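All protein chains but one are shown at their positions in the complex.
Our next item is subunit A:
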Amino acid sequence: MAGSDPEKLIAKADKLTKLSLTRWSADWKSATVLYEQAGNGFRLAKNCEKAKIAFEKASKGQEMLSSPWDAAKHMESAASLAKELGNWNEVADFYRRASELYNECGRSQPASDALTKGARVLEDAAPDEAIQLYTDACAILEEDGKEQMAFDLYRAATSVYIKLEKYTDAATFLLRWGLAADKCNATYSQCKAYLSAIIVYLYAHDFKQAEKCYNDCSQIVTFFSSDQNRCASKLLAGYTEGDVEEIKRVAQSSTVSNLDHVIIRLARKLPTGDVSAMKSDAANGQETLDEDDLT
(Lines give C-alpha, C1' and ligand atoms only; values in the text may rest on other atoms or scores of the structure.)
Protein backbone atom coordinates (compact mmCIF):
# COMPACT_ATOMS: atom_id res chain seq x y z
CA MET A 1 0.00 0.00 0.00
CA ALA A 2 2.89 2.36 0.69
CA GLY A 3 4.04 2.31 -2.83
CA SER A 4 0.72 3.11 -4.43
CA ASP A 5 -0.10 6.34 -5.99
CA PRO A 6 -1.01 8.99 -3.46
CA GLU A 7 -3.90 10.07 -5.66
CA LYS A 8 -5.41 6.69 -5.40
CA LEU A 9 -4.97 6.74 -1.65
CA ILE A 10 -6.74 10.02 -1.38
CA ALA A 11 -9.58 8.87 -3.55
CA LYS A 12 -9.93 5.75 -1.44
CA ALA A 13 -9.84 7.68 1.79
CA ASP A 14 -12.42 10.12 0.51
CA LYS A 15 -14.67 7.27 -0.38
CA LEU A 16 -14.32 5.93 3.13
CA THR A 17 -15.31 9.16 4.71
CA LYS A 18 -18.12 10.26 2.48
CA LEU A 19 -21.48 9.32 3.83
CA SER A 20 -23.87 7.74 1.40
CA LEU A 21 -26.63 5.28 1.30
CA THR A 22 -24.33 2.30 1.73
CA ARG A 23 -22.23 3.89 4.37
CA TRP A 24 -23.93 5.17 7.53
CA SER A 25 -20.85 6.17 9.47
CA ALA A 26 -17.49 7.29 8.21
CA ASP A 27 -14.51 5.07 8.85
CA TRP A 28 -12.12 7.68 10.09
CA LYS A 29 -9.51 5.32 11.37
CA SER A 30 -8.47 3.80 8.09
CA ALA A 31 -9.20 7.01 6.28
CA THR A 32 -6.78 8.91 8.49
CA VAL A 33 -4.09 6.34 7.85
CA LEU A 34 -4.65 6.66 4.13
CA TYR A 35 -4.60 10.41 4.30
CA GLU A 36 -1.28 10.40 6.15
CA GLN A 37 0.25 8.13 3.60
CA ALA A 38 -1.07 10.23 0.76
CA GLY A 39 0.30 13.34 2.35
CA ASN A 40 3.75 11.86 2.72
CA GLY A 41 3.66 10.65 -0.83
CA PHE A 42 2.73 14.05 -2.14
CA ARG A 43 5.41 15.69 -0.06
CA LEU A 44 8.03 13.41 -1.53
CA ALA A 45 6.72 14.20 -4.95
CA LYS A 46 7.03 17.88 -4.08
CA ASN A 47 3.37 18.44 -4.79
CA CYS A 48 2.78 20.98 -2.07
CA GLU A 49 -0.83 21.82 -2.84
CA LYS A 50 -2.10 18.27 -2.77
CA ALA A 51 0.08 17.40 0.20
CA LYS A 52 -1.31 20.30 2.11
CA ILE A 53 -4.86 19.22 1.44
CA ALA A 54 -4.01 15.66 2.42
CA PHE A 55 -2.55 16.76 5.72
CA GLU A 56 -5.54 18.95 6.42
CA LYS A 57 -7.83 16.03 5.99
CA ALA A 58 -5.56 13.81 8.08
CA SER A 59 -5.69 16.33 10.86
CA LYS A 60 -9.46 16.43 10.73
CA GLY A 61 -9.48 12.65 10.89
CA GLN A 62 -7.32 12.66 13.99
CA GLU A 63 -9.64 15.15 15.57
CA MET A 64 -12.52 12.84 14.94
CA LEU A 65 -10.52 10.09 16.52
CA SER A 66 -10.13 12.46 19.47
CA SER A 67 -6.36 12.64 19.45
CA PRO A 68 -5.71 16.38 19.31
CA TRP A 69 -1.95 15.86 19.58
CA ASP A 70 -1.68 14.07 16.25
CA ALA A 71 -4.17 16.46 14.74
CA ALA A 72 -2.03 19.39 15.77
CA LYS A 73 1.07 17.74 14.33
CA HIS A 74 -0.64 17.29 10.99
CA MET A 75 -1.82 20.86 11.05
CA GLU A 76 1.76 22.01 11.51
CA SER A 77 2.88 19.98 8.53
CA ALA A 78 0.08 21.47 6.48
CA ALA A 79 1.13 24.92 7.58
CA SER A 80 4.76 24.41 6.58
CA LEU A 81 3.56 23.28 3.13
CA ALA A 82 1.39 26.36 2.89
CA LYS A 83 4.43 28.43 3.68
CA GLU A 84 6.21 26.87 0.70
CA LEU A 85 3.25 27.84 -1.42
CA GLY A 86 3.25 31.35 -0.04
CA ASN A 87 -0.33 31.37 1.22
CA TRP A 88 0.25 33.60 4.18
CA ASN A 89 -3.33 33.66 5.34
CA GLU A 90 -3.49 29.93 5.36
CA VAL A 91 -0.20 29.74 7.18
CA ALA A 92 -1.52 31.93 9.94
CA ASP A 93 -4.77 30.02 10.16
CA PHE A 94 -3.14 26.65 10.24
CA TYR A 95 -0.70 27.58 12.94
CA ARG A 96 -3.44 29.08 15.03
CA ARG A 97 -5.51 25.92 14.68
CA ALA A 98 -2.51 23.82 15.63
CA SER A 99 -1.98 25.96 18.70
CA GLU A 100 -5.59 25.54 19.75
CA LEU A 101 -5.28 21.79 19.40
CA TYR A 102 -2.17 21.79 21.55
CA ASN A 103 -4.04 23.80 24.13
CA GLU A 104 -6.72 21.14 24.13
CA CYS A 105 -4.04 18.65 25.04
CA GLY A 106 -3.15 20.95 27.88
CA ARG A 107 0.36 21.56 26.67
CA SER A 108 1.07 25.27 26.56
CA GLN A 109 4.69 25.14 25.46
CA PRO A 110 4.00 23.46 22.10
CA ALA A 111 1.06 25.77 21.61
CA SER A 112 3.17 28.86 21.91
CA ASP A 113 5.88 27.18 19.87
CA ALA A 114 3.41 26.69 17.01
CA LEU A 115 2.44 30.36 17.12
CA THR A 116 6.10 31.35 17.25
CA LYS A 117 6.87 29.28 14.19
CA GLY A 118 4.04 30.98 12.35
CA ALA A 119 5.18 34.40 13.45
CA ARG A 120 8.74 33.75 12.37
CA VAL A 121 7.55 32.68 8.94
CA LEU A 122 5.33 35.74 8.60
CA GLU A 123 7.89 38.28 9.84
CA ASP A 124 8.80 39.40 6.37
CA ALA A 125 5.54 38.83 4.56
CA ALA A 126 2.91 39.99 7.00
CA PRO A 127 4.61 41.65 9.97
CA ASP A 128 1.45 42.84 11.67
CA GLU A 129 0.08 39.34 11.69
CA ALA A 130 3.43 38.16 12.99
CA ILE A 131 3.26 40.60 15.88
CA GLN A 132 -0.21 39.41 16.69
CA LEU A 133 1.01 35.85 16.77
CA TYR A 134 3.94 36.76 19.01
CA THR A 135 1.65 38.57 21.42
CA ASP A 136 -0.71 35.63 21.60
CA ALA A 137 2.19 33.25 22.17
CA CYS A 138 3.46 35.40 25.05
CA ALA A 139 -0.05 35.49 26.52
CA ILE A 140 -0.30 31.70 26.43
CA LEU A 141 2.99 31.27 28.25
CA GLU A 142 2.22 33.90 30.82
CA GLU A 143 -1.10 32.29 31.62
CA ASP A 144 0.71 29.10 32.34
CA GLY A 145 3.29 30.82 34.50
CA LYS A 146 6.16 30.15 32.13
CA GLU A 147 7.33 33.72 31.67
CA GLN A 148 10.97 32.72 31.42
CA MET A 149 10.31 31.07 28.09
CA ALA A 150 8.67 34.19 26.78
CA PHE A 151 11.82 36.30 26.80
CA ASP A 152 12.89 35.18 23.35
CA LEU A 153 9.43 35.99 22.03
CA TYR A 154 9.53 39.47 23.51
CA ARG A 155 12.90 40.06 21.92
CA ALA A 156 11.70 38.92 18.52
CA ALA A 157 8.52 40.98 18.72
CA THR A 158 10.46 44.06 19.75
CA SER A 159 12.81 43.71 16.80
CA VAL A 160 9.82 43.41 14.44
CA TYR A 161 8.28 46.57 15.91
CA ILE A 162 11.50 48.46 15.51
CA LYS A 163 11.85 47.26 11.94
CA LEU A 164 8.36 48.63 11.34
CA GLU A 165 9.46 51.84 13.09
CA LYS A 166 6.62 51.68 15.56
CA TYR A 167 8.67 52.96 18.42
CA THR A 168 5.97 53.62 20.99
CA ASP A 169 4.63 50.12 20.51
CA ALA A 170 8.15 48.76 20.83
CA ALA A 171 8.71 50.62 24.06
CA THR A 172 5.39 49.46 25.45
CA PHE A 173 6.30 45.91 24.60
CA LEU A 174 9.64 46.31 26.30
CA LEU A 175 7.86 47.47 29.44
CA ARG A 176 5.70 44.37 29.25
CA TRP A 177 8.88 42.37 29.01
CA GLY A 178 10.11 44.09 32.13
CA LEU A 179 6.90 43.10 33.88
CA ALA A 180 7.31 39.47 32.86
CA ALA A 181 10.91 39.52 34.06
CA ASP A 182 9.77 40.95 37.35
CA LYS A 183 7.34 38.08 37.86
CA CYS A 184 10.03 35.49 37.53
CA ASN A 185 12.70 37.48 39.39
CA ALA A 186 14.98 37.94 36.43
CA THR A 187 16.28 41.27 37.64
CA TYR A 188 19.02 41.68 35.08
CA SER A 189 16.68 41.19 32.15
CA GLN A 190 14.21 43.52 33.77
CA CYS A 191 16.71 46.35 34.11
CA LYS A 192 17.90 45.79 30.57
CA ALA A 193 14.33 45.93 29.30
CA TYR A 194 13.70 49.25 31.04
CA LEU A 195 16.90 50.79 29.76
CA SER A 196 16.03 49.62 26.25
CA ALA A 197 12.60 51.24 26.55
CA ILE A 198 14.13 54.56 27.54
CA ILE A 199 16.55 54.40 24.63
CA VAL A 200 13.73 53.65 22.20
CA TYR A 201 11.77 56.65 23.46
CA LEU A 202 14.80 58.89 23.08
CA TYR A 203 15.40 57.58 19.59
CA ALA A 204 11.84 58.52 18.71
CA HIS A 205 12.51 62.12 19.88
CA ASP A 206 10.01 61.67 22.65
CA PHE A 207 11.92 63.18 25.51
CA LYS A 208 8.93 63.72 27.76
CA GLN A 209 7.91 60.10 27.44
CA ALA A 210 11.45 59.03 28.10
CA GLU A 211 11.55 61.06 31.27
CA LYS A 212 8.19 59.78 32.39
CA CYS A 213 9.32 56.27 31.69
CA TYR A 214 12.49 56.87 33.64
CA ASN A 215 10.57 58.26 36.60
CA ASP A 216 8.21 55.31 36.60
CA CYS A 217 11.02 52.83 36.41
CA SER A 218 12.95 54.52 39.19
CA GLN A 219 10.13 53.59 41.51
CA ILE A 220 11.11 50.01 41.11
CA VAL A 221 13.76 49.10 43.64
CA THR A 222 15.64 46.59 41.53
CA PHE A 223 16.03 49.04 38.69
CA PHE A 224 16.91 51.90 40.98
CA SER A 225 19.99 50.22 42.35
CA SER A 226 21.33 48.92 39.06
CA ASP A 227 23.98 49.94 36.57
CA GLN A 228 21.32 50.44 33.96
CA ASN A 229 19.67 53.11 36.08
CA ARG A 230 22.91 55.04 36.33
CA CYS A 231 23.38 54.76 32.60
CA ALA A 232 19.84 56.00 31.95
CA SER A 233 20.24 58.97 34.26
CA LYS A 234 23.51 59.91 32.56
CA LEU A 235 21.80 59.71 29.18
CA LEU A 236 18.91 61.89 30.27
CA ALA A 237 21.28 64.36 31.91
CA GLY A 238 23.14 64.58 28.62
CA TYR A 239 19.89 65.38 26.91
CA THR A 240 18.83 68.07 29.37
CA GLU A 241 22.20 69.74 29.07
CA GLY A 242 22.29 69.32 25.31
CA ASP A 243 25.71 67.74 25.56
CA VAL A 244 26.14 65.65 22.41
CA GLU A 245 29.53 64.32 23.46
CA GLU A 246 28.15 63.01 26.71
CA ILE A 247 25.30 61.23 24.95
CA LYS A 248 27.68 59.64 22.48
CA ARG A 249 29.97 58.55 25.30
CA VAL A 250 27.13 56.93 27.22
CA ALA A 251 25.95 55.18 24.06
CA GLN A 252 29.41 53.67 23.59
CA SER A 253 29.60 52.49 27.20
CA SER A 254 29.64 48.84 28.08
CA THR A 255 26.23 48.92 29.80
CA VAL A 256 24.55 49.78 26.52
CA SER A 257 26.67 47.25 24.63
CA ASN A 258 25.21 44.47 26.73
CA LEU A 259 21.70 45.10 25.46
CA ASP A 260 20.03 43.49 22.47
CA HIS A 261 21.81 44.31 19.22
CA VAL A 262 18.77 46.03 17.72
CA ILE A 263 18.75 48.44 20.66
CA ILE A 264 22.49 48.94 20.39
CA ARG A 265 22.04 50.04 16.81
CA LEU A 266 19.49 52.61 17.91
CA ALA A 267 21.67 53.80 20.74
CA ARG A 268 24.66 54.34 18.48
CA LYS A 269 22.52 56.59 16.31
CA LEU A 270 21.61 58.81 19.23
CA PRO A 271 21.24 61.72 19.54
CA THR A 272 18.70 62.08 16.80
CA GLY A 273 17.29 65.42 15.98
CA ASP A 274 17.79 68.63 17.81
CA VAL A 275 19.18 68.18 21.25
CA SER A 276 19.07 71.87 22.07
CA ALA A 277 15.32 71.95 21.40
CA MET A 278 14.89 69.28 24.00
CA LYS A 279 17.10 71.23 26.32
CA SER A 280 14.85 74.28 26.14
CA ASP A 281 11.81 72.08 26.60
CA ALA A 282 13.30 70.60 29.68
CA ALA A 283 14.17 74.02 31.05
CA ASN A 284 10.62 75.23 30.51
CA GLY A 285 9.31 72.17 32.19
CA GLN A 286 11.45 72.91 35.19
CA GLU A 287 10.20 76.46 35.48
CA THR A 288 6.59 75.36 35.63
CA LEU A 289 7.57 72.92 38.30
CA ASP A 290 9.03 75.72 40.41
CA GLU A 291 5.83 77.69 40.13
CA ASP A 292 3.89 74.71 41.35
CA ASP A 293 6.20 74.40 44.30
CA LEU A 294 5.60 77.99 45.31
CA THR A 295 1.85 77.52 45.32
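General remarks:
Throughout what follows, a contact is a pair of C-beta atoms (placed from the backbone, for glycine too) under 8 Å apart; a residue touches a chain by one contact, two chains touch by 3 or more; residues count from 1.
The rule is simple: contacts and distances are computed from a predicted model.
Of "Bardet-Biedl syndrome 10", "GPI transamidase component PIG-S", "t-SNARE coiled-coil homology domain-containing protein" or "COPII subunit", only "t-SNARE coiled-coil homology domain-containing protein" is the UniProt protein name of the chain excluded from the display. Of the options A:17, A:108, A:229 or A:255, the residue whose C-beta touches the omitted chain is A:255.
Note on the undisplayed chain: of the listed residues A:119, A:133, A:149 or A:250, the one touching it is A:149. Within the whole complex, the absent chain has one touching residue among A:186, A:236, A:250 or A:267, and that is A:186. Where subunit A meets the omitted chain, the residues involved are 148-149, 151, 184-186, 188-189, 254-255, 258.
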